[in-house]
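Left out: one protein chain. Kept in place: all the others.
Let's look at chain A:
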Amino acid sequence: MTNATETQTQTSTQLPAVATGVAQPLTDSSPSTSLNNDRSSREMSKAEQKADPSSSSPTAPKPQREMTKAERRELQEKQRAEKAALKGQPVTISIPSNQQPSATASAAGPSTENNASGSAAKTKQQKEMTKAERRELQERQRAAKAAAKTQPGPSGAAQSQTAAPRNVPPSPSPAVQQHPRSGAGGTHRKLEAARPDGLGGADARGLRIFSHFGTPKPPPTTKGDIHPAIVRLGLQFAEFKITGANARCIATLMAFKTVIQDYVTPPNNTLSRHLMTHLSPQISHLVAARPMSVTMGNAIRQLKLEISGSDIDLPEQDAKNALCQKIDNYVRERIIFADQVIQETAGSKIKDGDVILTYARSSVVEKVLLRAWEDGKQFSVIVADSRPMLEGKKLLRVLSKVGIPCTYLLLPAIGSVITEASMVIVGAHAIHANGAVFSRAGTALVAMMAKQHSVPVMVCCETYKFAESVQLDSFIKNELAPAGDIFDAFPRSRGQEKLQTTGGPNLALLNPLYDLTPASRITAVVTEVGVIPPSSISSIPLALGRTTI
């Protein structure tokens, strides 16, 4: 667009030839061709530079080129007129200029230059014509699509993006950069007009970022035979009645125990093979209610391993009991006992007089703090919290009930209290192989702030939360909270209608639930195998003799 305006000003002001002192041969005085003078003189100089090293007589090729140049100029004028007539828009005049030098640049010598420019002119003419026609077609198609479509937003963006590639193949690249831009602008304007006004931006398809997560959907209607325990669990997940990595994992495993006990192997099938297929739709139902947490994923993977390894010869009830026993063992060892070890280890790091800053609510951190208080350590706690979930209130209630002196504040205020804190203890949803911690949105801010003020950051995390993938940022994998007032409203002193919980026609709400804290911001990770630096997470499975977590 900018190029077009520049060339416009050039033509209007009729600047003299800009080329380097080769303007004499060009004596055309028609105002519309002054621009041509510029270009032609530039080409002339370029051609001259090329001609000199080529050691052919500089005088001989010039008349030929001049002649063809005059012809070319005529052609270009014709084309421009046609274009202007077709489009009625400021024509992107620089296109031929870009094309010509490239065409001439590719030529080897003066004679081939002529041929190249001549043929380029001819093909250009054709392309111009067809390009104009094609553009017309595209505009019409886009308008038709916009009218047919009722969805706003990214579909328009998608359209403009797809419009760009459509433009790219037929024409050379420097030219085309302007078309999609103008095309996109035009398309957007058209779409804005076409969109019905009644549509709100409340659904996440209006989001520009995080749109790859899709919308948080309402709990799905049950299809097929989903066990009622799973149905109930799905509802609890979807309405955020059960939150937290540990809680969700334990609830899932308990529900699966019920499913397994109620399961009957169909005839001509074995439990170890069929139970898996029986469980799959149950798992999908849970995933549809709310995306699976890393803990659930690890637990289910372990469960599937146990199922496939179960003895074929066992009678069915025994096999089912064995599986339930294994599930109980898993919960007990990897979660309950692990938490106890973490309580002791992290508790030993807490000294009298410490001021501990924690964020939101982690079940492990709650246990650590309660245990340290029971052991008689005198410390105080700062609970930082944030909307929409306001989980810190639950933690605050539990801690103050046993008498721990607590301070409660919202996340934006931690800058004022970070200098008072002697230690930061947070929980985790998962920890990745590169040591990055995936936790409640806001944890990364707390960790970075702490690091800035040299406050040590301790993450309490069981080993079963280890995700073997590497994650580098919070965008690639995250979860959006659904719009609406499903969490406790804050503050109660104001009316709930004052709270912004849903979007509007020009407002889309974005509530990512998790974020990623890089390993460099974390001082130590407390696991049940000890206190380790985050970079050593990946050596734990090896050390424990396991192939997976």
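The rule we apply is simple: a contact is a pair of C-beta atoms (placed from the backbone, for glycine too) under 8 Å apart; a residue touches a chain by one contact, two chains touch by 3 or more; residues count from 1.
Here, contacts and distances are computed from a predicted model.
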item	value
UniProt protein name of the chain not shown, from "Coatomer subunit gamma", "Translation initiation factor eIF2B subunit alpha", "Exosome complex component RRP40" or "Pyruvate dehydrogenase phosphatase regulatory subunit, mitochondrial"	"Translation initiation factor eIF2B subunit alpha"
Selected residue (touches chain absent from view) among A:246, A:362, A:443 or A:523	A:523
Residue touching the undisplayed chain, where the options are A:228, A:412, A:504 or A:533	A:533
Interface residues of chain A (partner: the chain not displayed)	349, 423, 454, 456, 458, 523-524, 529-533, 535-536, 539-540, 542-545
